[in-house]
Every structure is written in C-alpha cells, then in structure tokens.
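For reference, the structure is listed below as structure tokens.
One protein chain omitted, others in place.
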Amino acid sequence: MPATAIYPEPVLRRVEVTAPRANEDAEARPAEIKIATEHVSIQYGEKVAVRDVSLAVEARSIMALIGPSGSGKSTFLRCFNRMNDLIPGASVQGQVCLDDENVMDPDVSVVELRRRVGMVFQRPNPFPMSIFENVAYGPRRRGMNDRRKLDELVETSLKRAALWDEVKDDLRRKSGLALSGGQQQRLCIARVLATDPEVILMDEPASALDPVSTLRIEELMRELREAYTIVIVTHNMQQAARVSDVTAFFTMAEDRAGYLVEVGPTGRIFTRPNERLTEDYISGRFG
Amino acid sequence: MASLTSAYPTSKLRAKPGLLERLDLPRRVVFVAAASMIIVVAMLMIFIVWQGTQLFVKDGYSLGAIFDAKWDPLADTPEFGILPFILGTIVVTAGALLISTPLSVGVALFLSEVAPKWAKSIVQPALEIFVGIPSVVWGWLGITVLVPFLADTFNGPIVISLPIVGTVFSMPGFLTGFSWLAGSLVLSIMVLPTITSVSYDAFRAVPQELRTGSLALGTTRWQMIRHILIPSALSGVLTAVVLGMTRAAGEALAVQMVIGNSPTLPEAITQPMTTLTSQITLDMGNTVFGEPWQDALWTMSLVLLVISITSVVLVRVINKRRMGS
Partner (left out) sequence: MTANAGSIGRSSGAKPSLNGKASRGSILADRAATVVLWGTGALVLLILGSIILHFAMAAWGVVSLSFILDNPSQTTLGGIMPVLWNSIYMLALTMLIAVPVGLLGGIYMAEYAGDNVVTGAIRFAEESISSVPSIVVGLFGLILFVDDFHWGFTALAGALALTFFNLPLMTRLSEQALRAVPQDERSASLALGATKWQTIRHVVVPLAIPGLITGVILTAGRVFGEAAVLLFTAGIGTPPHYNFANLDITNPASPWSPFRPATTLSVYIYKLNSEGLGAFKNQIVDGSAAILISMVLIFNLGARFVGRVLTRRLTAA
C-alpha cells in the first residue's frame, strides 16, 4: 500500500492574500509572490528527502517551516539558494521561482542567486577576521573596494542587525569570534544584509542561543520583515507563532520522505488547522 | 546452589598493593621505550657538537676561518672555508621550494576541495608511492635522464633580449648538465609529497561551516579558497613548507649525484655547485678520523644539525601563534 494512501493527499494552499500582519492596511492588497515552488522533490541518491512540495512565499513576509525532525524542512529551505548543490548525490526536481525566474535553470548564476537569497545558519559561523571584515566580506568579493562606501555599508548592515551600538568602537580590532553567541549570530545576519539580498533564509537561527538572545533575534526578524522576505525553519513552535505571518507544516511519511501537510496564515494554523496531523503536532501529541 | 562468590578468592578492598603492583613494571618498561628517544637525541647532539667543534678546539682554527669562501683542504696550510657549502645548501633549497610549493599546495587544494572520490583514490596512493621512492633512485633518475636532457637542450647560452633595449638577461648554458637547477628540480620532486600531505591535513582541519558561510554569501569556490580557506590554514601550510625545507636541506645522496660538486658558488642556475650534504658525502670516505679535514666535515654536520633543530623550533613557533590567536 503506497504511503500516500495512509495519509490524506497534501492539500495545496496558496498564500492567502489578506494575511494578518502587525501593521496591516485596511484594504486588501494583491499578493506579491516572491518565491514560488511547484512540485519540488529532493533526493539524496536513492532516498527521497522531500516529496512534491508546492508553496508560495509572499514578499516582505515571514514564513515559518515547522515540523518534526527529518521532515525535510532544512533540505527544502536549501533549495531556495541552491545550497543542495554542494551535497554530492543530491538532485532536485520541480521549479523554484524567484520573481518568476526559475533558479534551477542551468543558465542561472548560482553565485548571483546566493547574493540575492542569503542564509543564516543554526550555529553562528563568523569568519576568523575582524568584525568589519566579516561584514565587508560579501561586498569585497563583488569588487567593492571604495573605503568610504564600505564603511557606510558596514555601518548600515550592523545597524539593521541591531549590533552596531555594541561593536562600533571595536570594528577593526575585535575578531568576529570574540563576540558572544547571540552577537555572533547578529554579525552573521549583518554579513548577509551587506550583500543587499531580497530574501533571507534562516535555518533554526536561534536554536544555539540563550533565551534572551533568541528574543532579540526574533525582534530583529520582525524589523527586517519590512524590507526583506524571510523564510525560517524552526522546531520551536512558540517561536513560529510569535514571529511568522505564514506557517507551513511538514512531516515525514512512512517511507521517511518529507512532505508538506498544510500551509496558511499563522493565526489560523495554530488555532483552527485544517489537517488532523497539524493539530496533533501543534498540540504536542507527536513530534 | 553454591554461591558464586565462593568461586573467587575473597580479597579485602583495603589490601595493600603487593611488590609487583607497586613496581608497575609495564608502565616503567614502556616509559623507557618512549624515553629512549630522548637519550638518542641527546647523545646525537652531544657527539655531533663534540666532534663538530674539534676543528676549533683541537686543530686551532678560528670561528671566522670557516666563514670564508676558500675551501682547500689539500694545501700546505689547509683552508676550510665552508661558506660556499652553506650558501649552496641555501640556494638549492630555495630553488626546490620555489618550484615545489605552488605545485604541492595546488595538489593539496585539489584533493581537499575539488577532487571527486575516484580521483582522490588514485592521487593519494600515488603520493604515498612517491614518498617511498628511495633517494638514490631519484638521484639515478636525475643523472641518467635530467642531466643529459639539460645538457643537450640548453647547452648554448641562454639569452633574453628585447628589440630596443637589447640583452635583458643572459646566462651561460649547461656545460655538463650537473647544476643548481638539476639539484633543485630533483629536490622539488622529493619534497612534493611532504608539503602536499601536511598542507592537505591543514586544509581538512578548516571547519566546513566556514566554507558554507562563504558560499552562502554568493562567492565562487575559488574566492572561498583564496579568502577563507588559505588564510585559515596558513600556519599549517607554513609548517608544510618548513618541513619540506628541512627535508631538502638534509638530502645528501640524490643531490650529490646531480649537483656537480664544484666547491664554488654558482653564478647561474646552469652552473655546477656543491652543498653541505654533498660535500660531506663526497669527502668523508677520503679522510682520516682525527685529521683537520675530517674535523671540518664534522663541523659541516654540526651546521646541518643546527639547521634541523632550528626548523623544529620554527614549526613550534608557527603553531603556537595560531593557538594563541
């Protein structure tokens, strides 16, 4: 009996136009889709890690991917900036569109894609260089050498990452590794911001941090949402409920392939989910 | 059912340890085995220092006399200026490093960042086989293949001239093929596996997250290698080069076979020359223990010993700085 007969067919839901948001306008606006995935499946060699996921991410919103471990959330996230390319044996089927351009196209410059779609990792990974050089790394590699421009860019990025005040006196002398865990993660965020991305992917960005740092990162996310599209993977449901506009719930099928169960506005998902599985996960019955 | 505990002789928990236990023979024996290396090194240093200073202590030569360029052991007043040999060792080693380091680091990068599994499984054993080839075989290869090739192909003077400026660079060609270049080429192949394997270990030690961090920011792999990987692995690569340098400076037989053994400083890479090791190898058999000529050779050995101990200290300094940062 095929696995899909046990669970109901995953229902495709497009992001609802009138998603409730912190400072929403009275009238509904047409949704601007930033990322659209259609029938994306990912395999590592023979093993299917993610099966047939179709969902869309609205511009300047925060989408949270939640679900038990092994359900393919991080793997799916890595499609958006094609980091799966780095894993030998990984293959991706389906379309992943950034602003109507399919990023899986062989013509696409992966390097350019990664500039526009940045990523923050679970464990902060600052480079063994000064704080300044960490943030300036991306722009420098793109050829920006003008000292004044770099200074400005670094300052802006650090300010947006809410780190500027804490490091502004030590920019060039202090190593990125000498900061605390929470500061390091904000440094990594500033580093990504310096490349002027449109989308920021975050793979469990606060799971290695203490609760206070975690709240600061969440606050930061809400601020960044005004200008960036953010997709975050988190195993912390409360965090997803606090931070995101839209939540997508993934789980693992019997053959260990991850799939999308349902996606919708965060408020609804957490109070009146459509799927039984979602309700079970949220109320802690499994996962 | 009989109690299990009666099967074992009862012993008190507080019993005092017997003589054999207190002796801890196993520990002492293995300690002596390991500590023997200290004794070996100490003896080696004592003997070589003792013998190497006989030239000054017993034969009455001054320290300055050896830092002279004139080497004439058979003259009425023998002169033992070993400067040509010291400089010879330096230039031949420098040449070998110049040739070998880029290639070795390249292979190390290839293995750690670029090569797919099948390529690694061919290149890595190849390097191990490289290491195992005895030095006399490299020397023989040099003398039968490299030296004639150099002599036949480049026997005329080598001149680089530009249209207006005239002769920019010229040097005499290879006379016999035995030369500085031959020595450096042979040495460069001999130290290649050393520099490669130590550099490879250094690259592998760099955490993967630094690589993914750079790539996720939209850099190319080469940018990541150039700006993140190599700087992070720099102390390891420097260690590799120092180890290669030590090996090159200490190599005797292969160098002696291709270097030409002319106790003067070469004017160009096409000229024959000599090194500390090649001269010792050449002369030792012709000298008598106790005579000044042999004492001078021992002094040269002392110089070699000093070079190698210096490099051990150098490697430690390089790596201590890394730990501290």
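To keep things simple, chains are lettered A and B as they appear, and every chain counts its residues starting from 1.
Please note the rule applied: a contact is a pair of C-beta atoms (placed from the backbone, for glycine too) under 8 Å apart; a residue touches a chain by one contact, two chains touch by 3 or more.
Note that this is a predicted model, so its numbers are computed, not measured.
Colleague: If I'm reading the header right, one chain is hidden. Which shown chains does it touch across the whole complex?
Modeller: A, B
Colleague: Tell me which of B:A94, B:A115 or B:I318 is the one touching the absent chain.
Modeller: B:A115
Colleague: Just to verify: which one of A:E38, A:D170, A:D196 or A:E279 makes contact with the chain not shown?
Modeller: A:D196
Colleague: Hey, which of A:R51, A:K73, A:R141 or A:R191 is the one touching the hidden chain?
Modeller: Final answer for the missing-chain contact: A:R141.
Colleague: Could I get the residues of chain A that touch the absent chain, sorted low to high?
Modeller: Its contact residues with the unshown chain are 98-99, 101, 103, 105, 107-109, 111-113, 115-116, 141-143, 159-160, 162, 164-165, 196, 198, 216, 219, 223-224, 226-228.
Colleague: Which parts of chain B are in contact with the chain that was left out?
Modeller: Counting over the whole complex, chain B touches the hidden chain at residues 26-27, 29-31, 33-38, 40-44, 47-48, 51, 103, 106-107, 109-111, 113-115, 119, 122-123, 125-130, 132-137, 139-141, 143-145, 189, 192, 218-223, 225, 243, 246, 249-253, 257, 277, 280-281, 284-285, 289, 298, 301, 304-305, 308-309, 311-312, 315.
What we mean here is this: only the chains that are shown with their structure count from here on.
Colleague: Between chain A and chain B, what is the separation of their C-alpha centroids in Å?
Modeller: 50
Colleague: Residues of chain A touching chain B in their complex?
Modeller: 81, 83, 86, 88, 111-116, 118-119, 121, 123, 125-128, 137-138, 141-142, 188, 191-192, 195
Colleague: Which stretch or stretches of chain B touch chain A in the complex?
Modeller: 116, 207, 209-210, 212-220, 223, 227-228, 231-232, 325
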